[in-house]
Structures are given as structure tokens and as C-alpha cells.
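Every protein chain of the complex appears in place save one, which is left out.
Chain IDs A and B follow the sequence of writing; residue 1 opens each chain.
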Amino acid sequence: MTEAPRKTRMGRRALMKSAALLTGAAALPGPASAQETPVKGGVLRYGLSVEPQRMNQLNTTWMTDATQHIYDRLVTRTPTGEYVPHLATWTTSADGLEWRFKLKPGIKFHSGDPVTSEAVRWWFEQAKDPKGFFGFKGSYSAVDSVAVVDELTTSVKLKQPDPNLPFILYTVYSSIHNPKTYARLGKDAYGVSGVDGTGGFKLKEFTPGDKLVIERNDAYAWAPPFVKNQGPPHLDGIVYRHFADDASRTAAIEAGDMDIIVQPTLADVDRLRANPNFTVISKPMPAARTMYFNTEVAPWNDKRVRQAIAHSIQRKPIIDRLLFGQGVEAYSIVPPTFKDMYLPDTTGYFPYNIAKAKALLAEAGLKDSDGDGFVEFQGKPWEPEMLVIALSEITQLAQVVQAQAARIGIKLKIVQLDGQSISARTLAGDFGILTGFYLWDGPDTIMDWWLYSGNIPATNRSRTRSPEMDKVIEQMRASTTLPERMTHIKAMQKLLHGDLCTIIPIYHPLDIYVISKRVHGYAPNSATLYPRMHDVWLAKA
Amino acid sequence: MLRYVLRRLALLVPMAFIISIVVFVAMRMIPVDPGELVLGPWATAEQRELARQKLGLDQSIPVQYLRYVTTAFQGDLGRSIKSGKEVTELIRATVPNSLMLGGTALALAYLIAIPLGVVAAVRQNTLVDQGAMGFALIGISIPNFWLGLLLVLVFAVNLRWLPATGSGTAAHLILPAVTLGLQYTAIVARMTRSSVLEVLRQDFVRTLHAKGLRRGRIIYMHVLKNAVIPVISLLGLHIGGVVGGAVIVETIFAWPGMGALLVNSIIARDYPIVQAVLTLLGVAVLLANLLADVLYAAADRRIKM
Partner (left out) sequence: MADPVLDVRDLHVALHTRRGVIHAVDHVSLHIDPGETLALVGESGCGKTMTALSVIGLVPKPPGVIEGGQVLLGGDDLVPKSDEEMRRLRGDRMAMVFQEPMTSLDPVFTIGAQLMETLLAHRAISRADAHAQSVAMLKRVQIPEAERRMDNYPHELSGGMRQRVMIAIALLCRPDLLIADEPTTALDVTTQAQILELLRELRGEFGMALLLITHALGVVAEMADRVAVMYAGRVVETAGVEEIFANPRHPYTKGLLASIPDLADGQERLATIPGTVPNLLHKPPGCCFWPRCPIAEARCRAQEPALAELAPGHQAACWKASA
């Protein structure tokens, strides 16, 4: 998605965080507390940057942290990125068209009802229902039919093989519910006033705008295999509070009101790191801040002009000044943490190089003939508009880009607009250059949305029309194995960042956690967007 | 007076209807598809249409309004699109918090501001006056969010005397109430000062001196009573503002009030909440103004009701 102002960033963020990395990812070190003996009890106070939402993925796509802990999925993923059984083991037929899921015995919902194959069948039926509200029913489009085999076994038949199915079943969007409770509460109240999952925590209280409280499920005995604590969680419960303002969220943990917060004010990160009371963990977000062009408007339709801009961008000062160093330089839409997808060559395609940029502009016929330091376009002074959403981070970014473009003789004019207007103008094609952003666990999907000519104008806002790109995207979609898919994803990066330059990545922001030293066993890593709570315990004050 | 109040209260009913109609229509004018809100950005056209039908948005606006009003009278204001919570429940949860924060802030503001304004006026052009008005100027000029963070830094982070955020105890109330109250303190103090100065210039004050009354009695009985009358009319405005307008303070202190609920819902286009909260705030402002008018009339018998 581009700026996509209609989709609130907060919402997108919640949505995307809930899915998971497609690739294996390096585990980051957690707080050094593993040696001590866990203590049972205590309520963890967790400060969120995103407001908690209803915990029913069938009725919304906005998800919240607690969803991870309230529900379990059939499949889970290890910190090193392998998909392994959680609620169920599975077997796949030789042709890849039938998957059989066999539930582990003895698993119970919060209500005490046993988890049976009927719940699994019900889930698949809901997920694939073409009339349903499920936002991700497209992911289930390969599912043809579902049938109960016995008390614990479910058979899922596919229309065509889908190598991506374990990923789909792993995300919080495939959480398993008790169909009886769901029917009793109705889809509006389910996930709000009550839930019935199998997770290590149960919903205790949900007051939007104030707090979300979950408490330990004492019956829990089916933790994922890779966590140390196989019994019920150590914590009595977790209180989530939402802080819209980074500064007050930061103050809350510094004042001792919170035990963990996400996203402190960037300027404070170094100070917090130096504070012996806290551990700070940061990892790249599956996101990128970009800028892109309207490729239907001259002179942006000339790739040499776009490439010149790509050469003019100096990313380090942007990250240092805007993000106080809390970001990663981006040369590909795909963040380097997506190891299987990421194409490292992208860093060398268009490095910062003023001379080359000027040469490219000259080749494209953009020259400074009147000696004012800025190039003319079609013989007239040229001051192209850069549309900027009126948010301070983006406005600052635009100012730096403006200064950097001036070095190659392009005089950008920053036009600040509200989100609605930017959305309208991009859809109408009434723009030249813009900043963009996405936050989503599948950069491959983003490239499909942003670059496929069939997606003009709604998601392909740069109006990129490239037969080669279309061909690679179609190949990616048709892949039957993961390695094949990865090959095409890399080819897309090579084409986009090595030649087309319709989208120029600038930086990948970081997910930052500030954790009080009271908290033990909390280990965010790139393989889990919502770090698990099974091993977390609180030292007695 | 009683009849006047009853008449004004009766007038509230059509006013509430008008407010709700205006809000209802305005919310439907916003060019945003609430279907997207339910389903998120990745919804297909078909899903959006389903969402519209489910929310009743495929009907004409009058039909939608009628349905809204009918269910509202049965105590059902619908559900939040985003969180799925019942709107009545959200309002029940936030109204007491807003009243508590707003009430404390205003009480604090008026209790400090009125004496401050009087002292400044009586000691006009002295250091006391300049100090008080300097304070008021700072109070008006300091942005809420800055003051709030400053107070948090000093009293919560460094001194650890008070919690930085949250709600539940009296200690939680102090910092947000002070932050919210300061600008009102400043406004009311300035208003009181100029009002007192104006009253001091009036003829009757000379009469009071000529009668040989003590200065204290003249200032704190006669002048003050005259001077607070215009200040009372401010109260009506402030009550409305402090309940619905405490967004920034509520955000900084994570205080679960109506202001933040309203603004977040507007940003999210969560219109069942916006609809209900705005209508409620409209009625609250009308009630606050009625209260101010009654107080005004009680203080100044020249006002005929």
C-alpha cells in the first residue's frame, strides 16, 4: 500500500503484525534471565502503540497482540522459522491435494469443551465461505472441501497444491475457535464480550479506550514444543494499555507504570538502552518507507530521470536525523530480514552518486541552461510537486529528499495535503512524485499489488506498466514450491530496483521493545511478531 | 425560574433531535466506506458491499436515521465498528472518567483562578499583579501536551510521586487534572481580573467606601459577587469543552475519557460511536449552558427568566 490514507496506519500495522515472516529469521538475543528460576504469579503491564481490537478474525482484519495468546493455531513456527505442529499434526498426499490434520488428544477450549475435528472443519468452512466477511478468504481459495474423518482427524482437499498453506495456518488469522460458543455469542459479541479459544490466556476484561486484560488458563498443557514452560503460563495475567502518544508511553515505563512497552520515542532509545533498569530490543519491521513516481507523466515516464533521483538519495543522514538512527537503509522493498526473498545485490544498483545522476538527467534532456542551478524541462523552469501527507515524520523526510534532489539540480516543491486528498489525487493520476509506505509480512504480495499492470490504479499507484514485470509476477503466482516462488521474488527486485526505479525504497523502520528488568523470559525475535508469553515471569518486587 | 428551567429542558428534546440529525447526515457525507473499516484495507468489492448491507448503509439516509432513532430509544446505540463493543457500554465506561477529570480540572481552575484574578486586580500594576498575569500568560501559552509531559517527567519519572498514566485512584487524577486545568485557570484568572477591574471602576464601589465598609468586605463580598457573574457564563462553555475537548490530555495520560474516544472514532470513521458521543456532547453543552444561565440569574437578579 502506498500512503493509503484511508487505511489508518494504526490499523494496517495491527493487521500486518499478526501475520508472520515467511522466511526463517535470526533470533535476536533476549534479556539475560534464562538462568534464574521462574516465579509464578504477577500481572504483566504491557503498553501498546496500537489500540486493542475485537479478537475475532472472521469479523475484522484488525488484530491485536492478545489474539496470539488467547488462541492457538493448528500450525506454529519455531524461532528458526520451521513450521511445526501445534494443535494438530498433518500429512500431505503425494499429489499435494489432500492434507489431513490430526488433533493432539486432550486439548480443551477455555469453556472446557474438548477440541474436536468438528471445530477444525467449522474453521475451514468459515474461512473459505465466499459470502463470509473473512478478510483473508483469498488465502483459502485453494481449499476445495473439508470433511471430518474421525473425532480428531479432518481431511482438507485442495483444488491445486499450495506450498504456502503452513504459513497461512500459522498466522493469527487462522486461530481456532469453539464453534458452539461462537454460535451462542453471535459474531458481533464473540471476540468482544467473550472468546473461547485454547490459548494459555483467557479474556478477562476488554474496555476499548482503556484496557484489555487476559488471565492465565490453568488447564493449559499444550504449549508449542520449542518453549521451555510446557505448563500453564507463569504470569497471572497481562494488562494491555494503549498509548497513542510515544512520549507518554515512554514516560509510563520510566515512571514504573508499565513493564513492557513497544515503540518508545526514537530520540530516547539510546538513553533507555543506557538505563540499567531496562532492556531494549529492536528488530527491523516488515515495512518500508519509499518514494514513487507517476510513470504516466513526463518527465517521470523517462526511467533515466527516476534513476537520477535514485542516485541522489543519501539514506544514512535520513535515518540519523529523522529516526535518530533507529532504522535500516532500504535498497529493496523487501527487508533484509526476509532472507529467502531478499536480493542483496540491490544495494549496489543505484548508490548515492551525484555525477551519475546529473549525467542521467542530461541524457534525458534535463539541463540547467539559465545557470540558476536547477534544470529546465522543455526549456522552461521546472518545479515538480511532491505530494506529502501532513505528518511530521513524512514532512521531514520530504524536506531531506528535497534538499538531496536540489544537489542534482531538481527543484522539488513540497505540497502538504490531507490523506483524503492525496488518495484522490493518486487514484486520479494527478501527481508526479509521492512518498509511500507499507507494513506487511509479505513484501512479495506488496510487489504484486504495487507493480502488476492489472492493479492500476488502485494498488499500483505508480502505474508501472512493464511486460517483463507482469510476466515475473504471473510466474510467482503460479509457483508450486517455495524455492521456485523465491526465485521469482528475487527477479522482481532485480527488475524493479535495477532498472525500472518506479519505486525507490528509503528505509525500513524498527520494532523497538523496552522491557523492565523485572520481566524475565521475554524474547522478541524476527520469527514472531507477537513475542510469546509462555516463558515470561516477573521477579518479585 | 422553575418554569423557565422546565421550558428550557423541554426545548432540549427537539434540540437533541436536531443535533442527532446533523451529526447523522454529516457522518454519511464523509466519503469513506465504513465497509473498509470493518474489513480492513484488503477487502474485495463484494465484501465491501456485504458490509454495507450489514450496516444498513444500502438504505436511504432517512430510513437509516429512522432505524437508528428507533433502536436508540430501545437503549441500543449499535456497536463500535472497530472494537465491536456496544456503544452504550463504551459511553458508560468513559462518561464518569470524563466528568471526573473535567470536573476536577474545572474546580481546581476556578478555585485558583478567581482569588488569583481578584488579587491581581486589587493590586493592579504591582509585582503581585504582574506575577499572577505572567502565570496566566504562561498558562495560556504552554501547550497542553508539553506541560503534561513536563509534569510526568518531574513528578512521575524523576520524583516518582505520582503515576504517569492510567486511571483508577485519586493519585492518577492529579497530573491530568492539573494539566487540563491550567489553561482554564489562566483564562478564568484573566477574565476575573478584568471583570474585577471593571467593577472597581463602578460608582457603587465609591458608595461602599463612603459607607465606611471595610476594604475586605467591599472586595470579597460586593466586588467579587459582581465580578464573577460574567465569569459564570464562561463556565457553560468550559463544561462543554472540558468534557469533549480533553483529547490531548487524555491521550498523554492514557486517561479513558470521551475526548479520546471521540477523536479516535472520528479518525477511524467509527460512526456509531461518533454519532452517539457527538449527540451526547451536544446535549451536555446545552445542559451546561442552561446551568450557567441559571447560576447567572441566581447571581444577578436583574436577569429576568
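Everything that follows uses one rule, which is that a residue touches a chain if its C-beta (ideal position, glycine included) is under 8 Å from a C-beta of that chain, and two chains touch if they have at least 3 such contacts.
The structure presented is a predicted model; accordingly, all values stated were derived computationally and were not measured.
Considering the entire complex, the omitted chain makes contact with B.
Of the listed positions B:Arg7, B:Arg67, B:Arg92 or B:His209, the one in contact with the omitted chain in the full complex is B:His209. Although one chain is hidden here, its contacts on chain B can still be listed: residues 202-204, 206-215, 217, 222, 225-226, 229, 299-302.
Rule of thumb we're sticking to: only the chains that are shown with their structure count from here on.
Considering their complex, residues 1, 4, 6-8, 11-12, 15, 51-54, 56, 59-62, 131, 133, 135-136, 138, 188-189, 191-193, 206-211, 241-245, 247-248, 251-252, 254-257, 420 of chain A touch chain B.
By the touch rule above, chain B contacts chain A in their complex via residues 31-32, 36, 38-44, 47, 50-51, 79-80, 82-85, 90, 93-94, 145, 148-149, 152-153, 156-157, 160, 163-167, 251-254, 256, 260-261, 264, 267-268.
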